[in-house]
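As you look at this complex, bear in mind that one protein chain is not there, while each of the others sits in place.
Note that the chains are named A and B in the order they appear, and that numbering of residues resets to 1 at the start of each chain.
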Amino acid sequence: MNYSPPVRATLRLEELKSRVFTLPEHPDWIPYRTSYYEPRWGFCASHRQMADLVDGDYEVCIDSALEDGHLVYGECFLPGDSTDEVLVSCHACHPSLGNDNLSGVTVAVRLAQHLVAKRRRYSYRFLFIPGTIGAITWLARNRERAARIRHGLVLTCIGDAGGFHYKKSRQDNAEIDRIAAHVLQHHGEPAEILEFSPYGYDERQYCSPGFNLPVGCLMRSVWGRFPEYHTSADNLDFLKPLSLAESLRVCASIVDVIENNRRYYNQKPYCEPQLGRRGLYRSTGGDGVEGETFARLWVLNLSDGKHSLLDIAERSGFPFSAIQDAAECLMEGGLL
Amino acid sequence: MNYSPPVRATLRLEELKSRVFTLPEHPDWIPYRTSYYEPRWGFCASHRQMADLVDGDYEVCIDSALEDGHLVYGECFLPGDSTDEVLVSCHACHPSLGNDNLSGVTVAVRLAQHLVAKRRRYSYRFLFIPGTIGAITWLARNRERAARIRHGLVLTCIGDAGGFHYKKSRQDNAEIDRIAAHVLQHHGEPAEILEFSPYGYDERQYCSPGFNLPVGCLMRSVWGRFPEYHTSADNLDFLKPLSLAESLRVCASIVDVIENNRRYYNQKPYCEPQLGRRGLYRSTGGDGVEGETFARLWVLNLSDGKHSLLDIAERSGFPFSAIQDAAECLMEGGLL
Partner (left out) sequence: MNYSPPVRATLRLEELKSRVFTLPEHPDWIPYRTSYYEPRWGFCASHRQMADLVDGDYEVCIDSALEDGHLVYGECFLPGDSTDEVLVSCHACHPSLGNDNLSGVTVAVRLAQHLVAKRRRYSYRFLFIPGTIGAITWLARNRERAARIRHGLVLTCIGDAGGFHYKKSRQDNAEIDRIAAHVLQHHGEPAEILEFSPYGYDERQYCSPGFNLPVGCLMRSVWGRFPEYHTSADNLDFLKPLSLAESLRVCASIVDVIENNRRYYNQKPYCEPQLGRRGLYRSTGGDGVEGETFARLWVLNLSDGKHSLLDIAERSGFPFSAIQDAAECLMEGGLL
């Protein structure tokens, strides 16, 4: 058990059993237990293994030490055109567990690799930290810098076969909250938006009232709600390569919106400019227009300097990428 | 019939019957009728009694006088730390009726007794007045003082076995409206929130546009919608002691929220303070926290001087009392 103080002793089986955590309903799984800030010692084992032990004396040894040490964390910073930052945070305090730990690290690393080669409007900061104390430590050492964070995501439990869950930031309607909801809505897989609450992973720290950062939490299955959570069954078999890949794709889509969500001005705001003459118009042959053209009409109509492309995507029902494509075409055509 | 002018005459049965109101569908009940501001005389009687009368001449006598008099009302003022007032108003114009009259008086008296021994943040004013003209009179004589009213309740039809109804003030989203809705939501009995309308009891006067006071109306069955309303069947049998007791409890809970709904500042707003070390943390043994601890996390997270405890209760889904308890613990722990 994590946080156990050192012990060397000989115990009778009865005494030993009182110190061992097992999962009777999953006799082959080993639970993952901690005793943070309470110096209690103990072991975690499979129920079957304990059942097989015969009566007798058992030698017990925990070679640990509760003493001051160092907190180690990883930080990866990718500078962008602006000093405004996007934060991606995952916990790395018990990486033997797959979904609840390793999946977040994996997706974050791949997302950083995806971004490193790109021109970036924002700067990106990736944190690989022990849960709770890691976020607290980083925030304590970077209080000024934290104020530069414009959008943030905590990634956890993001590699299993379950549908997506996005937990909103304390701000409740921050741009990252709208972006995550929009991307998940158009992504195709089942997804659910959860309200903020002051419990969970490191969004608790980023969303504490002194910081109140726009940081949400992206998950597939929600921590604590799947039986493998905090057991040895949350292993590499529980992670699905396709799920990890889709999770990365969702993260990349979120970053795409973050990078490209700007406000534009229609340069011909008095009535509709003739798109046909500029090669930007396609009818359906009947009396409608093709989706591509319709997206352009939306961008022209709402680009008054007040509506962002995300606003336009939300109001029109088009995915952000279609609205962004429309904006690019219109800019090339000199209309935006 | 109330407001009848005096009369002394001898009538034949036919003539008499044209002057008597009965309820054929409830032959044993006597209706309660008035003829306010219209000098018409008449009687109210049970249908059965009238049916039993034999032909002949009947002597008719109403010993009344329509002349200037005095309007009498009761007023009970409990001063508090602040001159800001909470108004509790009930009508006492026809106390022979139980639910529509006496129930409001009864609950108001008990609420005053409950409050008299307590330290009060607000001052409390209880009015026992004739409906309409009583409220108009009090407001006419206290126009300046009325401006001190911060929250108010009209109590009527509050002793029968029906579920609760709260009719919102004209302001529609006043603190009293939110408080009543919150308390009723967590009280357990069925309850319905009704929109404001400019008809009903004395909230009509308190909510007239010149005053526009935050005064709602708390009822069980809604006046005019139960058959006993304004009949002799609205008597002591129609009142249920348990209903009256629960109504009083709801009123006391509303007052509790009024008294304790404050805004606090988290004194450790940068990340979560360690609650365990302060004896304020209890986990469920697994990976969750107990409700009591969770309420504390909510209060810490939202106590930024902008959110009241009611805001926190509404957002978290906890009842106000749990949020208030959490705030008290955190204050004792020096965290708030």
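Everything below uses one rule, namely that a residue touches a chain if its C-beta (ideal position, glycine included) is under 8 Å from a C-beta of that chain, and two chains touch if they have at least 3 such contacts.
The structure presented is a predicted model; accordingly, all values stated were derived computationally and were not measured.
Chemist: Taking the entire complex into account, which one of A:W138, A:F226 or A:W298 touches the absent chain?
Modeler: Spelled out, the listed residue whose C-beta touches the missing chain is A:W298.
Chemist: Quick one: say which of B:Y3, B:W41, B:W223 or B:Y270 touches the chain that got left out.
Modeler: Checking the options B:Y3, B:W41, B:W223 or B:Y270, the one contacting the hidden chain is B:W223.
Chemist: Using the definition of touch stated at the top, determine which of B:S96, B:N173 or B:S197 touches the missing chain.
Modeler: Answer from the full complex: B:S197 touches the omitted chain.
Chemist: Taking the entire complex into account, which one of B:P39, B:G69 or B:G210 touches the absent chain?
Modeler: Once the missing chain is taken into account, the touching residue is B:G210.
Chemist: Since one chain has been left out of the picture, which residues of chain A touch it in the full complex?
Modeler: 266, 269-272, 274, 276-277, 286-289, 294, 297-298, 300-304, 316
Chemist: Take the complete complex as the reference. Which residues in chain B touch the chain that isn't displayed?
Modeler: Per the touch rule, chain B residues meeting the hidden chain are 37-38, 132, 135-136, 139-140, 143, 170, 197-199, 204-205, 207-212, 223-224, 229-230.
Following the convention adopted for this analysis, only the chains that are shown with their structure count from here on.
Chemist: Using CA atom averages as chain centres, what separation in Å is found between chain A and chain B?
Modeler: 49
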